[in-house]
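Below is the structure I would like to discuss, written out as structure tokens.
All protein chains but one are shown at their positions in the complex.
Each chain gets a letter, A, B and C, in the order it is written, and its residues are counted from 1.
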Amino acid sequence: MTLVWLIGLLLAGGVVAWGGERFGSAWPRSIAVTVMLIALVMVLGLWSGAATGVVTPGGPWIAHVEADWIPRFGIAFHFGADGLSLVLVVLTIILGFAAVIAANIDVKERVGFFHFNLLWTLAGAVGVFTALDLFLFFVFWEAMLIPMALIIALWGHEKRRAAALKFVLFTQGSGLLLFAAILALVFAHYGDTGLWTFDYLTLLAAEGSWPGNLWILLGFVIAFAVKLPMVPLHSWLPDAHTEAPTAGSVVLAGVLLKTGGYGLIRFTAPLFPEAAQLLAPYAMALGVFGILYGAVLAYAQSDFKRLVAYSSVSHMGFVLLGVFAATLWSLQGAVIQMLAHGLSTGGLFIMAGLLQHRLGTRDMQRFGGLWAGMPRLGALTLIFAVAALGLPGLANFVGEFLVLLGTWERSVWAAAFAALGMVGAVIYALALIQRTFHGAPHGNPGVRDLDPRAVGLLAVLVLLLAGLGLAPQPVLDTTAPALEALLRLSEPAILAGEVASHGL
Amino acid sequence: MVGLLFLVPLLPFLGFLVLLVGGGRLPRRAVEAIGVGSVALSFAVAVLVAIGFAGLEGESYRQTLWRWMATGGFSADIGLWLDPLSLVMMLVVTGVGALILLYSVGFLRGEAGARRYFAAMTLFVASMLVLVLADNLLFLYLGWEGVGLCSYLLIGFWYREPANGAAARKAFLVTRIGDAALLLGLVLIVASLGTLDIPVLQDRAPEAWTAGSTLPVAAAALLLAGAVGKSAQLPLQVWLPDAMAGPSPVSALIHAATMVTAGVYLIARMHGLYALAPAVQTAVAAIGALTLLLAAISALGQSDIKRVLAWSTISQIGYMVMALGAGAWGAAIFHFMTHAFFKALLFLAAGLVILRLHEEHDIRRMGGLAMKLPVSFAGFLAGAASLAALPVVTAGAYSKDLILWQVAASTEGGLLLWLAGAIGAVLTALYIFKAVFLVFFGPMQTAPEPAPASPAMLGPIVVLAVLAVFGGGLAVPAQLAGTLPAPPLAGAPGHPPLAFALVSAALPLLGLAIAWALYVGRRGPLTGLAASRAVARAAPVAAAGFGFDALYERLFVRPWHALARTLRDDPADRPAAGLAGLSLGGYRLLRETQTGRVRWYAASLAGGMAAALALGVLS
Amino acid sequence: MVFEDFLALAPLLVLAVAIVIGLLVAALPGSDRMMAGLTPLALVLALASLPMAAETAPRLVTPLLLVDGYALVFSGLILVAALLVAVLSRAAFAGRPGRPPRLQEFDLLLLLAVLGALVLTGATHMISFVIGLELLSIPLLALIAYPRDEPLPLEAGLKYLVIAGVSSATLFFGLALIYAATGTMDFAAIARTPTAHPAFVVAGLVLVLVAGGFKLSLIPFHMWAPDVYQGAPAPVTAFVGTVSKAAVFALLFRLFEATGALASPAPLWSLSAIAFASMIGGNLLALLQQNVKRLLAYSSIAHFGYLMVPLLAGGTFGAEAGLAYLAGYSVTLIGALAVVGLLRPDASGREAERWSDYQGLFRRRPWLAGLFALMLLSLAGIPLTLGFIAKLYAFAAGIDGAAWLLLAGLIAGSTIGLFYYLRLALALFAPAGAVAGPADAMPADATGLTLPARGLLAALAVALVGLGLWPQPLIGLVREAGTLAATEPPALSRPDPTEARSWTE
Partner (left out) sequence: MTGLPMIWGLGLAAILFVLGLLGVLVRRNILFMLVSLEVMLNAAGLAFVVAGARWGDADGQVMFLIILTVAAAEVAVGLALALQLFRRTGSVDADAAMRLRG
């Protein structure tokens, strides 16, 4: 039940934060912080419960709740979290916490409404990670986008309105594809078994290989690929990131991109084993292309946030590669990569916000030589940039190494070119540092260093990155059972009976 | 006492953390104290551990700290593994490191950013120790990348000058290419052997792989690529000369003594793998030989004192790699040790000279400093002698002669390699004594400022000078006999016959004589040759390091910028923009149909009716 | 006509009695207030009588009307919509400055039109089809042009008159052709009677389709819609957009279902083409539209393009999907037009139809702007709103009928739709700085709205979000619509024609 309480807490927290604005502009922020603290405690409790196997020993499900919603189509409030979902929910709460604290960098007016949207986006994300009913999943998938679009549109920078619309058109448009695919799957299942159901577990068990399987899978994959983002469908990301406020960028990069990756892991291979195997080589090729394409474009940008946005495209290329390589190593690598990317890119976006807040612009041509004026900010940006380029000892490396490990078994060339991508990462990461902090300082008036509170927040992110980099075992142990179960489902010819055990 | 092993890398790392977190508030002296203290303490512990290890009867000592990652049958730990090879490396790294850090206190006297410098240096030493002491290749890779990062930070220490930033980025990028290949090698090993644990690999590899089959060859080649990148061998040597943009102590520690030899250590450590891939081993030898020749010639063509030493380092590492290729594992490591001493000495002395001559780097504008800077002259001379391997009196002679002998006596292609080594030896003596004569002899062109050198700077120079001269006595190859296989000497005895020893002793003297003739005596047939047109045309080629830089610029850098420029505004966005344009066009087109005239509306209805009826008739 | 027949026709009778009373009352002084009470009462009573009529369902009352689950649920939807429109009209017209217009006639016309709509839902015979349709559209003419002192309603009325007249003529001619070919006017019988001139039947059905296309404002018969939506007062626009279209859809669905028209290629292909054109064209027309009422008109073109998917899918699921879609769309459209009607942007009393009226509205009228944003999101089909349930049914029908092309159109259309719905929604939240009109021109206090108006808005909001979150009640109700009575009408005594060849070959 904690899952439903968590989502309820976030939703209610949002409303209270919005109401709190009437009592003064500081209230919403403190309400949001307390809500996030409670959420953090709940989630960590859930994780510790799972680690000791208290909740549901044996089966991959850590928390599970089910209630009827629309019996006509067999739609139910079916929430459930296994290792995979739990880890991503923890990331959501942590980055949500960072976003709430980083919110006052550039959100000054209508603070209550902002926190309302922020908390509702987080609630939507938690819903997406824990929904086990395809309809409920889709409701959260779409409902999460509107508050995010509002955050971009109302508190963003210059071209915010256009960026928000582009963001919505891309994600909602592909969402419609997902919706059609879900319905096609449900109708095909109904055609076979005469049973209306949107329930993920029962759909898993029905190993029907319907004629249109590949098309249905494409509907799923395209929707998740837009959100991931996969390269040809990624052009909404740079605009959305550059125009979003700091907190918005942190949540967008840290959480929303992961829903795409999560969807790929959870729904594509297990539901359509043969079709997924058919699609795997092309998807892996696009993943590798994405890594290199993202790296080249990141280097080409002169806007700080656009550079970081394209670096996200490159990192997510690894996730795509890992997911479709479909070995335990690559899946675990993809999950770790998602966590690491959330932390490091979140940090970089907070840096971008701080820089823009001080210097009034994001254009790196007007930066340069800032190390003299703000050494602490420079040092922390360096740490995040170095994490982004995959230095061992920090989290990204563990993810990328495991993905390479898994990909090697599938195709040597993909692993080779992905390793080339790691070289590309060095080019843009160091370019970022050089254009911003090195070179001769040209006396920008706004230059002043970080205050201790900001350093504290970022230090926590750095500690998490280092912790995940040097001791990823707890996370690996949590996701292992879930991913093994998903892998077992992805082998095409498996006995339906065996799957039943996977359920409750 | 061996149990204290984990303190060796931990102490500098703690120093780094203290400087990183609290550095801002600490006074300068405290920063320096922490910097030098942590490494010196680490050296002390290392010595204790060495003593403890000597008493230990087992071949190696293993200490696992915690499980790093374990998933799907593969597992890697944060663990340390001490055996004679890593013992030697550990002692050299901590020892030379401590001396150099002491020296840099004096060197950076007037500079700002000391905190950043010492933090990076301590992190470097910690990473190098991790690299050397790691018990599995993944943890080694962590140290491997750590040193790369610190080298980037320290080369770009004077960040205000964009050229330094560019040099730093170039260094990190070129080494990163090698690192990517190394990582692929690791992935290949895990994929086929299931573990990266070095001791386990040593006995599992021969069973699983047959010698000369594709897998070991590929793995060895990838590891070699990594080594080539980090140790600045052909073809990835372009970054080391530019790395001289960093302060001299940095060049001394990182780009002479420790980091650049990481590749040598890696190949030495994985000697079992190379035994399984003879083809790659010969390639190693070939690369070593080629690099030492090319680097020696390029060093001759340099005019910047630090660049001479940089090319010299590449050349000396070429010797070590050639030795590894020929199977003379012990000799290579012995040469590494002696090289660490005399090359660090040379860099520190050169640093002193540069400091005194207000950052003057060009040796052609120096001269007659012998009397003015006695200690740096003595140090530089000792280093130069050891580098040139002047017989009997220097440590370098012992290690280099051993390499020459074992290479000559090794099984295949030994003679050819020996020839390269011999020519290299002559050229080495020539270029280093050219530098000595131009800097310290002849007329004085720029006067050094008379400030007295602080003892903190001179002390290390003296110690290193002693080691550079008497270091040969430390019978390193004997100690390493246990861990590293004996060289395949094709039946020849351990020590070279008298005739061979005489020849290899004569080579450096020949180089010295030529240098004397050209740069001191300035008469005799050689000066005519030096002024001839052929040398005039060859000089710029040598100075530019045989044009590798220009080649890479045209092959990689320029296309990358062109690609970045063309893709700048994201062609993948065009289809989306196209769709938007299409729908806007549709909107404008359709909006015209709403004319407001009711008769037009009726006409549209009639038209629709006609079309529907026509459809009915047709079908 | 036994007692059960009267019971089955209960809703119609209640309305008829109310209309007669209304006519009598109109003469008395103070009749305006009385009519204000009578209209909603009549509609509520009719709604209450539905369950009674349900007992006798399905029942063929005279060969003209078939009162079955399908007809009753549709009647329910129409009565609810009409009730909302009636309350909205009272509230909207009360807000107009100047002397209050005489609303008795307005209410009477409204009730007459609703009566026509109810007849249409039950019609299974050409005569009841014609009577119902005309009883619905002629009062509509007067309703559109009701505010006599303004030029725009008059122009809208004229345009609607001419186009409606042409389409009615087309309809009659089509029915005449079918009658000429088959000799029977009963929908069910048409399919079974072999005919000598199959081409006439096909042509007749196509002409009926054209008339239906006009009524549902599908492209290319859509051009009247934007002008009428803009010209007519907001309540009437709501009526045109919901009640009249719902009734015509109900009729068309039953007609095509009974005559199996969509089996033969001509009506099928032309309907698919019309549907696809409407989905894409409707959305494209609305892309950069600055006038909010015209924008809603174009969006209704698109939405009824989507509605053709359930029509084409047919069968019990088609009926259920069609009804669910209409329910969702009607509530949303009435909600949106309620805000347009009730929001008095400036002293001139004009309706808020310009883009600038909505720029930054959220800062001055948070509740009204919030509701309008909710309606826009529902039109766009965002989850947690009723519009999403409608979209669910449209998609499901598309997949059920395997109409892949139309499904593609549905996806493309909805994506384009997202653009202008959200562009308007985002404009609502625009920071005050960007607002064009002076903020103080707007009566700042929300008390400008009368009590029934706020009640109406609250009810709409609750319906939208409530049913969006918990759609089971609506879905249960809609499920009954699927029980399209396939009962055979009593065999009419008629000499069978000589040639016996079914027209469907």
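Heads up, the rule we're going with is that a contact is a pair of C-beta atoms (placed from the backbone, for glycine too) under 8 Å apart; a residue touches a chain by one contact, two chains touch by 3 or more.
From a predicted model like this one, the values you see are computed outputs, not experimental measurements.
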item	value
Displayed partners of the chain not shown (whole complex)	B, C
Residue of C:L13, C:A176, C:A459 or C:L477 touching the missing chain in the full complex	C:A176
From C:M34, C:I131 or C:A459, residue that would touch the chain that is not displayed	C:I131
Residue, one of C:V162, C:A408, C:A461 or C:L477, that touches the chain absent here	C:V162
Interface with the undisplayed chain - residues on chain C	126-127, 130-131, 134, 138, 141-142, 145, 148, 151-152, 154-159, 161-162, 164-166, 168-170, 172-173, 175-177, 179-180, 183, 185, 200, 226-227, 230-231, 291, 294, 494-495
Absent-chain interface as seen on chain B, which is shown	591, 594-599, 602-603, 606
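Note that in this section only the chains that are shown with their structure count from here on.
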item	value
Chain-level touch network, classified as line, ring, star, complete or other	complete
Busiest interface, counted in C-beta pairs	A-B
Between chain B and chain A, distance of the C-alpha-averaged centres to the nearest whole Å	38
Centre distance in Å when chain B and chain C are each reduced to the mean of their C-alpha atoms	79
Centroid distance [mean C-alpha coordinates] between chain C and chain A, Å	43
Chain B: positions in contact with at least two other chains	none
Of all residues in chain A, those that touch chain C in their complex	69-72, 109, 138-140, 142-143, 146, 149-150, 153-154, 161, 164-165, 168-169, 172-173, 176-177, 179-180, 183-184, 187
Residues on chain C engaged by chain A in the complex (per definition of touch)	377, 380, 382-384, 388, 391-392, 395-396, 398-400, 407, 410-411, 414-415, 418-419, 422-423, 426, 429, 431, 470-472, 475-476, 479
Residue ranges of chain B touching chain A (in the complex, touch as defined)	20, 24, 66-72, 74, 78, 116, 138, 141-142, 144-146, 149, 152, 156, 159-160, 162, 165, 169, 172-173, 176-177, 180-181, 183-184, 186-188, 190-191, 560, 563-565, 567-568, 570, 572-573, 575-576
